[in-house]
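Please read through the structure below; I'll follow up with questions.
All protein chains of the complex are present and in place, except for one that has been dropped.
Here is chain A:
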Amino acid sequence: MTDELEELREKTSRDDRLSETEEEDEDEEPVAYTPVEDVVLRENADQGVKTLREQTERGERVEGDDEPGEVVLSPYDELFDEDAETVDDPYCGNCDHVTFRKHNGEPGPHCSLHDLKTRLESSMVCEEYEPQTGGGG
């Protein structure tokens, strides 16, 4: 790489920009560690469980609401749900609201078979859950 290119690289590379920031920070007083992030994480986790519980209670299973044998599609169902849907994923799907840490690369047993309300009420929710805080997608 020519000197000119090397100069361009240094000027436009992330490391260079970061090092400028680091140099500026050198004169600042060191900041003692306070476990603020831990507190925030815990509060977020508590709020996450509360929200999940409320959503789950609102989102109770709908099968029981229908009269036995009644097959009447609403205009909404005709638009969105004309496919005969069977749920064949091995996991309940409610785990969308939290990000569970993986066990050997797969969701843990807390994700299997039971709906979230059941898992919450029976304390089956993994203790390592994290509320989804965004940033990704």
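To be clear about the criterion, contacts are C-beta pairs under 8 Å (C-beta built on N, C-alpha and C of every residue); 3 or more make two chains touch, one makes a residue touch a chain; residues count from 1.
Quick note on the criterion: contacts and distances are computed from a predicted model.
Considering only "ParA family protein", "Putative ABC transport system permease protein", "Septum site-determining protein MinD" or "ATP-binding cassette domain-containing protein", the record for the omitted chain gives "ParA family protein", by its UniProt protein name.
Touching the omitted chain from chain A are residues 2, 4-5, 8-9, 11-14, 17-18, 55, 58-63, 76, 79-81, 83, 85-91, 93-94, 96, 105, 107, 132-137.
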